[in-house]
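Removed: one protein chain of the complex. Kept in place: all other protein chains.
What follows is subunit A.
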Amino acid sequence: MFKQKTIGFFEVAGFRWMVPVVKLAFWEDPKEQSRQLGNLLGLPLLAIALFLFFWAAGAAQVDTSLGKLPGPSAVLDAGKTLYAEHKEERAKEAAFYERQEKRHAKKLERNPDAELKWRNYTGNATFIDQIFTSLKTVFTGFLLASVIAVPVGIACGLSPGLNTAISPIIQILKPVSPLAWLPIVTMVVSAVYISDDPLFAKSFVNSAITVTLCCMWPTLINTAVGVANIDKDLINVGRVIRLGWITRVRKIAIPAALPMIFTGLRISLGIGWMVLIAAEMLAQNPGLGKFVWDEFQNGSSQSLARIMFAVVTIGFIGFVLDWLMLTLQKLISHEDVKS
């Protein structure tokens, strides 16, 4: 049924306020649905409006060395400017390549054997570029962390001995701040990652590894707990039908622990995103963190508004990442969603 499917889709996707909208569209119990819509959508909107009001009112009272603290409208304007700058930079880039293209064409006309020098455009990284750099870095670090944490977690869950053995190491490494890791990571990467034509920039490797070190623990711990607490009867079914050891891990342990693994991955990605901004700021690695730091150092009258826009963007991206993982988690879990 179309209606049921649409409602199911919005429930899995976490847009619960869309459910009354769909029901209203089918004119099903409009009174009750309007009330629900008022609750699910109206209350958050009211809270946001109040928040913006207090922000605007409060910000006007604060005088900084860079002028008044920007209110919501100033921040929105800063956002528009950032987007305009991005457009402008792209136009410059296109123009640069066009000129290069023409220059080379002329050269070849004169002498078909001429040696051509292709140069890359070296303009400033815009705000949008920084967003994509940050996303690329966080996913690289997160992926690396998952590749390590999931297998180690499964091994720990299967073997109580191994779990006891490495648990203290995990407990000690887990609470270390990314700012403490960063100098070590930087030195180690400089020493180990030597190449004339590096595939990745060192700064990128530094931030990604810092993210890995900080965000692998929740996945590792959750995976271990998930695997260790599988219903013993399910394992016994595997023994009765004589599944081999590897098949038992693959077909029973991993699927049974998958909801827990995803809970861990979700927490990990959240931590990774928080850690990344801090790491970029401190290490001057490209990304949103560097953007914030540069603006702070820049200290123009626009800087505060631009930083605030970056803060809102960072929060929003974090929210989207969490929503992505939550939706994935709901899709793979049979126990709660499909009932």
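Couple of notes before you dig in:
Note that in this section contacts are C-beta pairs under 8 Å (C-beta built on N, C-alpha and C of every residue); 3 or more make two chains touch, one makes a residue touch a chain; residues count from 1.
The working rule: contacts and distances are computed from a predicted model.
For the omitted chain of this complex, the UniProt record lists the protein as "Nitrate/nitrite transport system ATP-binding protein", which is one of "Xanthine dehydrogenase family protein subunit M", "Phosphopantetheine attachment site", "Acyl carrier protein" or "Nitrate/nitrite transport system ATP-binding protein". Within the full complex, the residue among A:M1, A:A105 or A:I241 touching the omitted chain is A:I241. Residue A:I252 is the one among A:A78, A:I252 or A:M325 that touches the chain not shown. Mapped onto subunit A, the footprint of the missing chain covers residues 231-234, 236-237, 239-243, 251-252, 255-256, 258, 334-336, 338-339.
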